[in-house]
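Below you'll find the structure I mean.
A single protein chain has been omitted; all remaining protein chains appear in their positions.
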């Protein structure tokens, strides 16, 4: 592919069948918006420039593009695909001898390898127009391609006759035009049809009638040709992406026991020899190292996990870091800004928030650590709670290396427990504890013989 | 459909392949029994009257019908489908000129739109019998339709020859009879076959031989024609219903990220723009509002959730109410009779039972509230426990507006904490606390310098 070309992505329409305040191309699949997926595909083809036609919710749409790489063109009213392309007329007319690749923004499954043969065909044959077609088992929703003698046209489904609807070769909504031919034909498109819209597909018939050279690349990658028009179709397209992602991970050495119940966002990365059980969900830009074990019902969001880490069942991790060989879970919630240092162990109804938890330290049961710094080799007993909020402000807790916090301890922040200090079980600690000190705050045990029966049902 | 007709549903058989003490038609699919699904379908066709033939476990079967709308007929012994219809002879013979729609009770996927063409055909052609057929890729288990000249008959699979078994047009088990013709033929059915049963399908051959007018509506809705004969087939049929339910929700504007791992009972309702992650289960008559977020591993049973509510991962909610903009989870268990008022926050190993939790109040960590009333803007510290049971009876706890309960507090019920009162961390509160009071029940912190090393391994 030597000769340069432009790309134009149509992303102005609302997509009424979504029944959503958010426009169609902003809906996500596996963590990326539909538009972003189309952009990512088109970027890989290396066009000279990418234009995106925006209309509804254009501010939100514009956030989807990597900054500086895309130029936006506003289509004020949405009067059809040809009308959308007309909005780009000025931009395109600067380079009338070049080509433009036009892609509908609702084709999130397109891959560069599916489009490359179309580009090659277009340039080799010096076509005025080359379009992508496919033969679909179920062509519903797509325009059908109709040949008559040397000419051809595309009939939109809603305008098709019953016998035309039986045609299985469809127009995918991806075109390469010689810009000057496109611009010439565009001005001739009318809106005399059922919906009163200007269809880009009419350009095809016009060019065909004018005897311009038109080529069709019929792709066998039919999986890519899925136009997403409803939330149910969105789920179907997402499933295809999930299979692609899970397969790519498996080929790199990740074991995914049950790909159908595993959800891994497109942006997530996972190292080899990691084993992922059923029903694991990894969102955002999470990075998981190698030789990890992720047990079932784990939900990880935007977090970094080192190597040889075990994350046990029913654990939720958000915006946190877990270092090598740590063990987290089951039933653990790591909230944002938590760091679990290597070989630490955290689990069984333990929550941490904005906490650094030191190397080889342990917090194994029923514990809440918030705004806390724990050094290495600390033992946090069951039922330890940092009282970090006094009703008005948050305060910090600091626990130095080797300290032992007895079970059922409340640490009323701000408070500091010194190195190798020992806190007796059941204490409420309100003052700093010196290194190596034993601190206890509890009452004497009183026993009243024979009084238990009366106590029942006081 | 002007002319009235009766409906007769056959629900007497046990279904031995289920290996269940419960009879086949009582087994549920997506929260509704098989029989109830057939009844719901038939109701929508508006018959004048519905009869259900019951036999095994008839008391339980009778509970499946909405009260007053259905008449039950007992078949004492189960000697075949014709024998079941004979049990209804008396009821049917009152209106011999009318028609009766007979449906096997094990067809849970039938939809009214699939049966309507059969009714229309029957009445238009004035048939003695009209039956529903379908051409199935895998016809196993169904009777096959055999034509010979003008006549036709149905051969049950167990009585079919190998070449008959290759026939793909099957008898769905749905019939419309002119009542008088049915009754005439019924008495001629014999039980001379492998199983020694009276087959309703023999009536077809009898009417055919008598030259009565028989029509067949071959439906293209083959998805509806699934006879459920085992628990594995039950799971397969449930999957079809789930796809229908999830698709219907998506069309109304609900985003279901992964329909294949999402289980939403048929009776559940969900508002538009609500987003449902993978692996969410919603049971019973739950109602979820609009613009909610349901994270993974959430299990909701018979509960009402308002609008813009967030329910985070691994949360179980039973028979509770959650008002608008509340946030619940992760790792929360709301047990029956709990109400979470609007904009309240509950989460991280918190359990509530029979508790009203006030507007904007928070219970964020490791807490158990049982038989408790919490007013608005209360802060419940981590590790707060209502001691609502004294070994004999349950008692109530009341916490008034704006109170602050320090972490690690036990509230020994019956007890009341007044408005804007403040309880120090680690206290066991056994007496009522006056409004605006500060209450503490804890020991002095004692520190023994240098004693920590000896304490380890006492």
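Letters A and B mark the chains in the order given here, with residues in each chain numbered from 1 onward.
Rule of thumb we're sticking to: a residue touches a chain if its C-beta (ideal position, glycine included) is under 8 Å from a C-beta of that chain, and two chains touch if they have at least 3 such contacts.
Here the structure is a predicted model, which is why all the values come from computation and not from measurement.
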- Item | From A:75, A:130, A:201 or A:314, residue that would touch the chain that is not displayed | A:314
- Per the definition of touch given earlier, which of B:45, B:121, B:160 or B:387 contacts the omitted chain? B:387
- Message: One chain isn't shown here. Among A:212, A:365, A:396 or A:419, which residue touches it?
- Response: A:365
- Which residue from A:3, A:96 or A:252 sits in contact with the chain not drawn here? A:252
- Note on the structure: Where chain B meets the chain that is not shown, the residues are 17-21, 27, 230-232, 234-235, 238-239, 260-261, 263, 279, 281, 297, 299, 314, 316, 331, 333, 349, 351, 366-368, 383, 385-387, 389, 391, 404, 408, 410, 412, 420-422, 424, 427-431, 433-434, 436-443, 455-458
- Item | Residue numbers in chain A that touch the chain omitted from display | 246-247, 250-261, 272-273, 277-279, 295-297, 312-314, 330-331, 348-349, 365-366, 379, 381-383, 390-393, 404, 406-408, 422, 424-426, 442-456
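Just so it is clear, only the chains that are shown with their structure count from here on.
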- Query: Between chain A and chain B, what's the gap in Å when you average each chain's C-alpha atoms?
  - Reply: 32
